[in-house]
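Missing here is one protein chain; the remaining ones are kept as they sit in the complex.
For chain A:
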Amino acid sequence: MKKAFVILTRNPMSLAGLILVGTVIILAVFADFIAPFPEHRGAVVDFVNFNKPPNARNWFGTDLVGRDLFSRIIYAYRISLMLGVVVLAIAVPVGVSLGLMAGYMGRKTEFIVMRITDIFLSIPPLVLAMSVMGLLKPTLTNGMIAVTVMWWPWYTRLIYNITRSERQEGYVLAAEVLGASKLHIMFREILPNCVPSILTKMTLDFGFVILIASSLSFLGLGVQPPTPDLGSMVAEGARYLPDSWWLTVFPGLAILVVVFGFNLIGDALREILGVDE
């Protein structure tokens, strides 16, 4: 693990990714201290400074009710990162366990789990998330549920495929011959051998989860105002293009930075850990 981190800092691309992601995480964690106008994350109105282009007081300009965009973007990062963590924290264990079960036990379990997975995968992800959001109220929690529902099948399929090939390996047979239980073989023998793939996919996915969540709120189905969210900020600003360009460009760049950063790290991890997809 430590070695992987050292290698990550050697490669210029992954170093760039680490710096981007690290900056975003620091901004989000210490938002209360970094943001110049912490109170602007809520419903604050400041008509004196409304719709100002970037200047020395408001680095990224202000929005239509005079709130500092830089502060709002920092707080939006906080929500985006939390969303990513929560979604992956639910989707990965669920998806991985189901994938292990389907891959190792085979037969009926395999059939049932994989066909359900197929059903989920056959629905376009955004449509699935939108329909979940349509059924439930558009809140942050429901947004997380929606993204989680569309995310777990990818892990099931990934782990299912790895398990299927690992099952043929000698060490699995050796463990069976030693009388190890199915649970032991799935979680103690096979799972550790899937970790590189899971880690790589999680890093890559982190960016995509943020992207999808932003897409949802861009469509008005995610986080509701006045809570700052990158997607809804872009959506609001899009109406005032091209005159008030800062309203869309900065939140858009903010999305780009975090997704790009996670992708760079993910790609580097894939190379380091020797995972091929």
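Going forward, a contact is a pair of C-beta atoms (placed from the backbone, for glycine too) under 8 Å apart; a residue touches a chain by one contact, two chains touch by 3 or more; residues count from 1.
One rule holds for everything that comes next: contacts and distances are computed from a predicted model.
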Exercise for review: Out of "Oligopeptide/dipeptide ABC transporter ATP-binding protein", "Hydrogenase accessory protein HypB", "NusG domain-containing protein" or "CheY-P phosphatase CheC", flag the one the UniProt entry gives for the chain missing from this complex.
Suggested key: "Oligopeptide/dipeptide ABC transporter ATP-binding protein"
Point to revise | Touch criterion as defined above, residue of A:Phe5, A:Phe30 or A:Tyr171 at the omitted chain | key: A:Tyr171
Check your understanding: In terms of residues, what is the contact footprint of the unshown chain on chain A?
Key -> 107, 169-171, 173-181, 189, 192-193, 195
